[in-house]
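Worksheet: one structure, shown below.
For this depiction, one protein chain was excluded, whereas all remaining protein chains were kept in their positions.
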Amino acid sequence: MTEIKLTLAKALNTALRDAMELDDKVVVFGEDVGKLGGVFRITDGLQKDFGEHRIWDSPLAESGIVGTAIGLAMRGYRPVVEIQFDGFVFPAFDMIISQLAKLTFRSQGAWKMPVVIRIPFGGGIGAVEHHSESPESFFCHIAGLKVVACSNPSDAYHMLRQAIACDDPVVFFEPKRRYYDKAVVDVSATGEDYFTSKTLTQGQTCTIASYGPSMPVALAAAEAAAAEGRSLEVIDLRSLSPLDLGPVVESVKRTGRLVVVSEAPRESSISSDIAARVTEEAFYSLAAPVLRVAGFDTPYPPAKLEEEYLPSLDRILEAVDRTLSY
Amino acid sequence: MTEIKLTLAKALNTALRDAMELDDKVVVFGEDVGKLGGVFRITDGLQKDFGEHRIWDSPLAESGIVGTAIGLAMRGYRPVVEIQFDGFVFPAFDMIISQLAKLTFRSQGAWKMPVVIRIPFGGGIGAVEHHSESPESFFCHIAGLKVVACSNPSDAYHMLRQAIACDDPVVFFEPKRRYYDKAVVDVSATGEDYFTSKTLTQGQTCTIASYGPSMPVALAAAEAAAAEGRSLEVIDLRSLSPLDLGPVVESVKRTGRLVVVSEAPRESSISSDIAARVTEEAFYSLAAPVLRVAGFDTPYPPAKLEEEYLPSLDRILEAVDRTLSY
Amino acid sequence: MNSDSQSTEPVMTGSEDSAGKVADGDALSPGHPQTAGAAAARSAAGTTGSNRPAPEIMRGLRATASAPDQISILSPEGELTAHPDYPLDVTPELVRGLYRDMVLVRRFDREGNALQRQGQLGLWVPLLGQEAAQIGSGRAMRPRDMAFPSYREHGVAWTRGVDPVDILGMFRGIDHGSWNPAEKRFGQYTIVIGNQAPIAVGYAMGQRLDGAIGDDENAEASIVYFGDGATSEGDIHEGMVFGAAFSAPVVFFCQNNQWAISAPLETQTRVPLYRRANAYGFPGLRVDGNDVLAVLAVTKWALDECRTGNGPVMIEAFTYRMDAHTTSDDPTRYRLADETESWRLLDPIERVKAYLARNGLADAAFFDQVQVEADELAARFRAHCVELEPPTSERMFSRVYTDPSAQLAAQQAEHEEYQAGFADTEAVSR
Partner (left out) sequence: MNSDSQSTEPVMTGSEDSAGKVADGDALSPGHPQTAGAAAARSAAGTTGSNRPAPEIMRGLRATASAPDQISILSPEGELTAHPDYPLDVTPELVRGLYRDMVLVRRFDREGNALQRQGQLGLWVPLLGQEAAQIGSGRAMRPRDMAFPSYREHGVAWTRGVDPVDILGMFRGIDHGSWNPAEKRFGQYTIVIGNQAPIAVGYAMGQRLDGAIGDDENAEASIVYFGDGATSEGDIHEGMVFGAAFSAPVVFFCQNNQWAISAPLETQTRVPLYRRANAYGFPGLRVDGNDVLAVLAVTKWALDECRTGNGPVMIEAFTYRMDAHTTSDDPTRYRLADETESWRLLDPIERVKAYLARNGLADAAFFDQVQVEADELAARFRAHCVELEPPTSERMFSRVYTDPSAQLAAQQAEHEEYQAGFADTEAVSR
């Protein structure tokens, strides 16, 4: 056991470092990841230690970034690319959907695509437009991609290691407003599969399924609910696609109620999908419809309104109340 | 009443022509829409009659096409652009999500965006890769866009007219394998709102909600079911976002069962969303979970497999059977 | 093209290259393995004999503002040399006006930084050092011309009559820009790099379709602003392709401030950016971006070219980002103070002041008066900022569509109900 206390940002940095040390085919690039260490410093110090042939600054063009990652993957590399903010992944959307996600299927395995696309995502940092988005649902609708979101330093470390080790493309969402959350991380290999749903608190009243930056909010809601004598079962989904639905269904079969929490707009979202699937699989157990506490179906609002837009402890508890009123 | 028998393709062509005649701010462009009249001939003859200042061939670049449409809209034009095939809209995805969908919100109405993006979509024509996709769910997840899909010549005509008249951006999906379906169209103005759900057949056993190219399949399923003594209530959603859920909920409250039919992959899709919302709004009426008959969560398969991939009459009936077995 | 190196013709088909410069892959992709034997291999392949010109390399380009082919009128020392191709009626009023513009703009820009430091703004994007590029090009526009900015163009906004206080909203997180872009003929800030180029071209195509070009006084043109880093994005390319294809009356105005956050120009390109225009068959020229008179003259010429149907034109304004990328950035991590210091000598305002003073075109009273105005503007800017009220939740749902959708209205109603209920609960305590 090698336990150290790390921020989520530093856990990611450590994961990159460890992966680069282990395998010299791991290369890192994107905008400002070199000398600057990325705008969030996730790649801090790596260029100094590994050199410009392992980690380099790309020209400012996201389709070029993902496209060259694909070519490097064909050549045997394992590129980890950074998209600077959630709102800037869209210039690469075509390259991701038309090529990255489909090449293994198209070539029936002749090409493997061990590419990781790291994306700091979500709101809550008071930023200007395009810097607070939650685009994960788009990627969940694309077959051939793995889509994951970490929520705490330990998962951040292990999930990034697992993503880099994975032979399929992984869109790796990092909860940017949790970068400075600190926790103990055991960086020794565990052999565990981290792309699974993980139950964080046991409960009988209602199940809460969430991921990424909303996890601490969900946990706080569980605590507040406990004070009121209600026990919430909180599940961190971690992998959004493919989604490990088993633990959620199993939980709902016990609690009879589910609230899905996500910052993304709700229409055609991963929250809707979870609601639809859980209803299919646990129809007779549900005492109430699956409710979604999510962003509104609006563009992300100006920052001064984001507290209202983002799922809050109170909105979660209100949804729990609503499920109980059925 | 001006009733004429038209193919769906010709109905669209007529709608464009009528709109261009009515308002000289309506301009049409895209790849090969001029002399060639588009690869599906939807713009056939328009350049000859309206001239190259009303309808022109763009350079081969989709972000450029949508971007220039935005600029022209700012200048008071009402651009109708063609994306040649569903799979080629993604190079314009960033322009659509970051600009087209957000400019009215960003400017709080100072800019209107009367832009129509026409996209022939869906499978069933035996085409090579990227020519059979159903990307509508991506657009439904984007606030600020209207997303509609027509399924028959009459709706094609009127919905395109309504889209062109609309001051908000409309992503207009055309069921390419239904282009040659023929029906009587009343091209006289009706004042009706076509961006609404429309009930096509009444029934008691189960509700079927669908749109675009699957509508004829759903109707055929209803006929087959009728022969077996089951009556299906078939609803053509027409507008996918915003979605006119009222008629669906109302129907489900009577039938107690709903099957959503769509060619798109099911994960994080508009079908999932409908399932989630209907379950919320008609929870006590549902005798079975909402089932989705959709594409699989795979890339669109090689054409020889598409019959298996696409929702078929039998898959719909099988889903109805399943809802009845609850 | 004539090979006189003094010529500053817009480059249509590229310019000659001196034989001495040799391509050096190492300079471009440091750390990537190099072939020691490259030259030898070429020679073995029998191709060395031919005098193929090598590409010009960017190395060292940043350290100097006196790049070849650069158009200038007012030297860093404040000496004026008229340019034969870009005539400008340099009246004292003109120069004093430009001076005032630049001082005022710099002043509120500095105030923006201060407000961010004091927690009044979430972010500020400083323009320090780019005043001449922005004021010169902004003042070249006619009232009916249309400008599409990126996100750093507070100086251009100023020339369009946008009140600086209206820029504050987006940086304070209350809106996405408070000016009316259609009325001011100044688009909203565009944060997703490059998006504004095809949009500007579309607008300019509309100007052309409207017949609003020609020698008529109502003739119009458009100008679109972007940075050196932006040139790598596909959208800038597509904008130029469409601009050329439709002879759109649009000026592509690149403020090459040498950096894209931490990436120096060499990350994006091997050759000067104004050469990009060649590839599309329209004129590209480089102007000293710290020389407000040269920028004004060249941009006027370019807008006139466009306005009379000869668009597009590309201008590269060679300038420097004196401050951090934004208030969130720490440039000490990636660039040397030396470089910044050497550019300080090329300050866009100082040279105008020197010109005015030396030639007796402005006295101390004038300079003092401008300073007073600047301080007043800054005070108003600050006062307005701290008074800005946060928006109500209605703003979140407003104008997502021009006509409200029932679906969204329901979401809004539900949210408002929830908020009301929550207010009740608050009262009795949860």
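A, B and C label the chains in the order they appear, each numbered from 1.
Operating definition for what follows: contacts are C-beta pairs under 8 Å (C-beta built on N, C-alpha and C of every residue); 3 or more make two chains touch, one makes a residue touch a chain.
Here the structure is a predicted model, which is why all the values come from computation and not from measurement.
> Could you tell me which of the visible chains the hidden chain touches?
Taken over the complete structure, the missing chain's partners among displayed chains are A, B, C.
> Any idea which of C:Q130, C:S232 or C:N290 touches the chain not displayed?
If we include the chain that is not displayed, C:S232 is the one touching it.
> Touching the absent chain in the whole complex: find that residue among C:R110, C:R270 or C:R335.
C:R270
> Just name the one of B:D18, B:E129 or B:D167 that touches the chain not displayed here.
Result: among the candidates, B:E129 touches the missing chain.
> Which of these, A:L8, A:I42 or A:I70, touches the one chain of the complex that we don't see?
Touching the chain that is not displayed is residue A:I70.
> Against the chain that's been left off, what residues of chain B make contact? List them.
31-32, 34-37, 39, 51-53, 56-61, 63-64, 87-88, 90-91, 126-131, 224, 296-299, 301-306, 308-309, 314-315, 318
> For chain A, enumerate the residues touching the unshown chain of the complex.
Chain A touches the chain not shown through residues 27, 53, 58-59, 61, 63-64, 66-77, 91, 94-95, 98-99, 103-112, 143-144, 146, 167-168, 241-245.
> In the full complex, which residues of chain C touch the absent chain?
The list for chain C reads 1-2, 9-17, 23, 25, 28-29, 32-42, 44-47, 50-57, 84-85, 87, 205, 208-211, 213-216, 219, 231-238, 241, 244-247, 267-271, 275-276, 278-283, 301, 304-305, 307-310.
By definition in this document, only the chains that are shown with their structure count from here on.
> Average the CA atoms of each chain to get its centre, and name the chain whose centre is farthest from that of chain B.
C
> What is the distance in Å between the mean C-alpha positions of chain A and chain B?
31
> Which whole number of Å gives the spacing of the CA centres of chain A and chain C?
Taking the average C-alpha coordinate of chain A and of chain C, the gap between them is 35 Å.
> Touching at least two other chains at once: which residues of chain A meet that condition?
Answer for chain A, listing residues that touch two or more other chains: 87, 90-91, 129-130, 296-299.
> What are the residues of chain C that contact at least two other chains?
Answer for chain C, listing residues that touch two or more other chains: 175-176, 192, 234-235, 400, 407-408.
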